[in-house]
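The excerpt is restricted to a subset of chains, each kept in its original location.
By letter and in written order, the chains are A, B and C; residue numbering begins at 1 in each of them.
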Amino acid sequence: MTEIDTVDKAATDPDRPQPYAELGLKDDEYARIREILGRRPTEAELAMYSVMWSEHCSYKSSKVHWRHWKENTTPEMQAKLLAGIGENAGVVDIGDGWAVTFKVESHNHPSYVEPYQGAATGVGGIVRDILAMGARPLAVMDPLRFGAADHPDTKRVLPGVVAGIGGYGNCLGLPNIGGEVVFDPSYQGNPLVNAMCIGAMRVEDLQLAKASGVGNKVILFGARTGLDGIGGVSVLASESFSDDEDVASRKKLPSVQVGDPFTEKVLIECCMELFAQRLVVGIQDLGGAGLSCATSELASAGEGGMHIELDKVPLRAKGMTPAEVLSSESQERMCAIVRPEDVDAFMRVCQKWDVLATVIGEVTDTGRLVITWHGETVVDVPPRTVAHEGPEYHRPIARPADQDELQADDPAKLPRPSTPEELRETLLRLISSPNLASKEWVTSQYDRYVRGNTVLAQPSDSGMIRIDEETGRGVAASTDCNGRYVKLDPYVGTQLALAEAYRNVATTGATPLAVTNCLNFGSPEDPGVMWQFEQAVKGLAEGCRELGIPVTGGNVSFYNQTGSTAILPTPVVGVLGVIDDVRRRIPTGIGAEPGETLILLGETSDEFGGSEWAHVVHGHLGGRPPQVDLAREKLLAEILVAGSRDGMLSAAHDLSEGGLAQALVEAALIGQTGARIILDEDQDPFVQLFSESAGRVLVAVPRTEELRFTEMCTARGLPWRRIGVVDPESNALEIQDVATFPLDELRQAWEGTLPALFD
Amino acid sequence: MKIGVITFPGTLDDVDAARAARAVEAEAVPLWHADDDLRGVDAVVVPGGFSYGDYLRAGAIARFAPIMQSVVDAARRGMPVLGICNGFQILCEAGLLPGVMLRNVGLHFVCKDQWLRVENTETAWTTRFEPGAEILIPIKNIDGRYTASAETVRELEAEGRVVFRYVEGNPNGSINDIAGICSPDGRVVGLMPHPEHAIDALTGPSDDGLGVFYSVLDATRSLVTA
Amino acid sequence: MARVVVDVIPKPEILDPQGQAIVKALPRLGFTGVRDVRQGKHFELEVDDEVDDATLEKIAEGFLSNPVIEDYVVRRVES
């Protein structure tokens, strides 16, 4: 039998050596724990502190940079925020009494080890965060990054990740309404699997993760607790009880969790019913750090005291120690605070859904989190010290020595296509390159219809769902990041990510409201990476201020690197917007109206730093990213929203990677309609077609609205140019003086690439 | 007119089926898997989703639910029953319809807008369609490949019990491009694509699916007057 | 307590794309000589000693497999 380390025991052998270093704690961190407790920690306490003070849970390397959010959030921006940074997910007021919550999280490393389960449990985790706000999860999105498309390991990782995201999300009944698939060799040994979830609730139904009300019960419900993800903590067990076979074998436990989407679906419905019957005082999901996190966070947000009888936790594995139970990352579990008189009703709802639920403790006024195991105290700590008072590092920051060289390596020197034939070939080559090719192979594995409220999904600029079936109020969301731009200039590159997500939302007719992010970077111990990180946070925070939309939350993922080579810095930015009637949405495909003029909004300059053209044709990364002008982006968004409101736009498509050529091809193929384009004689056709200047959108305007729309643009100072007409009779995209592309040829080039690589 | 919509643990498209029922001005009545009470409904929809996670085999566990016994009894008395996607799988496992759905030949989940031909316009769920009509309806599943013994397929074809057939490409390798079939009396229909997701061009590829729900209004009305 | 294994395998006439995908992939991974693969399901049950063979057959035939498409084999194994 294993011997349990208790608080009493800690008093008797104060100097027992403890494996804190193997648990990832530094000498001074361990000393600090001893100082907080006034004694050595028990094994269970050590397990709790070590997971909660890890980079992943405590944000110890990034926290000091959060001041940028604070300094850049004005009261005006704050006004629409019902919950912000510090909660499970940010919540915004979208009007008519509706609140919407959204958040992105990373599940990068597990998805490399076991692509299917890693990605699946990534979706499961973010959905529980949304659920914990009291919202019904309504849609998911999945920003993904992989190594080179033709690398053999990408053939292992990508299909598994896609099947995992689909397998979990489809089974949960959440439409997938967007995401990204980007290939770059820097992600080879380190794919990025970020998952976003959006949920909604009535404003008054907002839940917070708070253990308030002395005497209220703590109920753990959902799946049983097993040995999932306790990898690190098993050090403890094997140290002390190495003669116990059961326990010794745990050293080799995989840190991969297996998801059970069915259990999560039932858990969602169960929670919705619990919320509707007002049986929940506080609620928290169990994710990273499992019960350690849930109990310490709930306790520190409430009256500050909690007593947990850990032996009550229903287990799936034999002989688990308290430290293991506290650290388990078993999926599909939630923890609720319930008034004693509501416990019976709570249990009845759980029974109806066949959800296992157990009272494991209660809220106290002691100010301490006390955890007992068969009557003996194994944890007795001030909860805030676990949840919020972890270490804070000021990591060294240094602009990389080669940054100047990188920026000086101007793509202007690269040979450019000039003849019509060269331009034609360039266009076909680009639209069939993995990053620009159709992502249908991926997205057709995701259910976009379930729940019947999906108004726009892939391949639209942003996903859009209806929230209120009566009024048609809905939200749109997009996630974006071009890691190459960020590498060239992290400040500007991150603002470009923000600008693009913002523009994508506006392009569908929605008003951008709020921002979330998932900051994927290399090692924080590398001063160059920390410089990228700081620039990115600053760029995003200041950019949000300029646009007047707040950052509501996010997630940081460090140590994304293979050996000492970091990934392209990838701060994924998610923007959420609101539209008061989804029937006004602007679709992407042209040809919806009988006669349409094509107008390009914004200005095009010669900008190829970090461009897809430089990447695909020359394998080149250098120079400066496109310039960003957020005031212009704001004006552009206002024009698009006004155009949607007054029915002046029949289609719109944002220009980004691949430039105008890419946007034209997609708008034509999606709308299954041809068009005739006349380029500006005064500008190099190559620049017009392939430059990646920001702040541009292609719009289709019904002929009857053309004058009204262009006058509005002129009056408000937004540059625009008539570039052609939609031709419903034609099955080709004709770019005058360059080439005529039959839509069939374009379709083959655009749609053939991913199936050829992954089928 | 009351259309019952069953919810099993793991059912997903029950909200959509209920919305479709309301769209044709029927009353949508929620039915719970653990009850055996059909609550006086005139027709039943067994909706899509992943009942019990589809863990053993799609529909294999759900068919043992108490509500299914009542559905089977009612169907034998002529009540119109529609199984969509997972619902179709459940009806097959429950023996109301022959055959079974296997993993798609491409081995992937497939979500796309699919053209179907309505091959039989005399079932309880298809009278509002013109014979041979082609309709655009979403399909979304991973186990959608209809399979049955050669004899059963011959029988289905000979008796005109193939109700919907995939056109412009077979998304899952289904035998004879079969997308949906019916019982000998045409009262029980099962199909893999989702008519309840095609009731409004705002949220679906078309509103072609409405015809399915309008048809059953006629079917139950004629039952009442008969 | 007894241990029972049930193997369920697609009938020979049923197309098994999962098995086929494996056959096709193996040579690409450098494994030659695998002519055919069929993929089925493998269940390991722990049952009380009272559970007799007839019951196990019923579970395998009526629940774990679908006779339209699958064959099954039940065997007791030593624990």
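Here is the rule we use: a residue touches a chain if its C-beta (ideal position, glycine included) is under 8 Å from a C-beta of that chain, and two chains touch if they have at least 3 such contacts.
Bear in mind the structure is a predicted one, so any value in this text is a computation, not a measurement.
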Full-complex stoichiometry, written in the displayed chain labels: A x1, B x1, C x2
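Quick note on the criterion: only the chains that are shown with their structure count from here on.
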Centroid distance [mean C-alpha coordinates] between chain B and chain A, Å: 36
Distance from the mean Cα position of chain C to that of chain A, given in whole angstrom: 40
Touching two or more other chains - residue numbers and ranges from chain C: none
Where chain B touches two or more other chains, by residue: 106
Chain A residues within the chain B interface of the complex: 163, 166-167, 170-173, 260-263, 265-266, 353-354, 443-455, 466, 469, 582-583, 759
Interface residues, chain B side, partner chain A - complex: 9-10, 12-13, 15-16, 19, 49-50, 52-55, 106, 108-112, 138, 140, 142, 194, 196-197, 199, 202-204
Chain B - residues contacting chain C, complex: 56-57, 60, 93, 99-100, 102-107, 147-149, 173
